[in-house]
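Here is the structure we will look at, set down as structure tokens.
With one protein chain held back, the other chains of the complex are shown just where they sit.
Up next is chain A:
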Amino acid sequence: MFDITVNGVRHRVDVVPEMPLLWVLRDELGITSPKYGCGIAQCGACTVQVDGAAVRSCQARMADIAGKAITTIEAVGNGKLHPVQEAWIEHQVPQCGYCQTGQIIQAISLLETIPNPTDEDINEVMSGNLCRCGTYERIRVAIHAAAKKIGGI
């Protein structure tokens, strides 16, 4: 039995210690916004926040995550849309959208460490997030737009 807190709600789950957080969220708790893409830290579709940091949930074992605070896309904006989400809508980033929850959480984390990223910064941080539909350029544009929103410019 493990305790985890997801989006402020405590849950108790009965799984083996090795089970990745991704599958605890998806199959045990029914929280399906983190997506399964590769299972080996190659795509970023499963990205969630663990104690505020962007983490590949397919690589986070339950035993290591217990007691930590998990945030999924549903709660990144504290009841509103996060400025990154707003920028994603304004620039119509998604195609299929399957990668996008992971992209957004990664972008939020990027902007927390580098509030005004250059294209090179964005390429560096976001290249771990695969988009098979090829929305990369729109992601770059949306991140710049979100940086402006957050900075109040």
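The criterion applied here is as follows: a contact is a pair of C-beta atoms (placed from the backbone, for glycine too) under 8 Å apart; a residue touches a chain by one contact, two chains touch by 3 or more; residues count from 1.
The rule we apply is simple: contacts and distances are computed from a predicted model.
Looking at the choices "Isoquinoline 1-oxidoreductase beta subunit", "Phenylacetate-CoA oxygenase subunit PaaA", "Rieske 2Fe-2S domain-containing protein" or "Spermidine/putrescine import ATP-binding protein PotA", the name in the UniProt record of the chain not drawn here is "Isoquinoline 1-oxidoreductase beta subunit".
From the options A:9, A:38 or A:53, the residue with contact to the unseen chain in the full assembly is A:38.
If you put the hidden chain back, the residue from A:66, A:114 or A:133 that touches it is A:133. Looking at A:4, A:70 or A:99, the residue that reaches the missing chain in the full complex is A:99.
On the side of chain A, the interface with the absent chain consists of residues 15-16, 19-20, 22-23, 26-28, 30, 32-33, 35-40, 42-43, 45, 72-74, 81, 85, 88-89, 92-101, 104, 122-124, 126-140, using the contact rule stated above.
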